[in-house]
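Here the complex is missing one protein chain, while the rest keep their positions.
== chain A ==
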Amino acid sequence: MSFFKLFSRRTSAPVARERLQILLAHERVSTGQSDLVAVLREEILAVIAKHIHVDSDKVKVTMDRGDAVSTLEVDIEIPSNVAPATAAKANVANTSAKVGASAKAASAAPLTRSASA
């Protein structure tokens, strides 16, 4: 067994602690209402749906809830034939426009439940 392995063996608990802190910071908020990233997700999708009909299969949402910064990526494929008439020049029937919306949100939740720190 390598020295590194012996060492890393002892360091798994701090990793667990950090993962839990990030997770719980988001979960504690979301039991009251929804956490910020989830709210943004719903509202962004609602706004888009108001203007264009997009096939929900063509919507890809990924999140990464972080400690200081969380990221939300909404990737929507919009068929070119729904684009406004003025914008459509040539009749390239099968091409599709890709609209990516990316949001970064500073984590809204405190890392500890009480002000014990």
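Note that a residue touches a chain if its C-beta (ideal position, glycine included) is under 8 Å from a C-beta of that chain, and two chains touch if they have at least 3 such contacts; residues count from 1.
Simple rule for what comes next: contacts and distances are computed from a predicted model.
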>> I notice the complex is incomplete. Of the names "Septum site-determining protein MinD", "Amino acid/amide ABC transporter ATP-binding protein 1 (HAAT family)", "4Fe-4S dicluster domain-containing protein" or "Cytochrome c-554", which is the UniProt protein name for the chain that's not shown?
In response: "Septum site-determining protein MinD"
> Which of A:22, A:39 or A:54 sits in contact with the chain that's absent?
Replying inline: A:22
> Going by the touch rule given at the top, which residues of chain A touch the chain that is not shown?
Replying inline: 9, 12-13, 15-16, 19, 22-23, 27, 30-31, 41, 56-57, 59-66
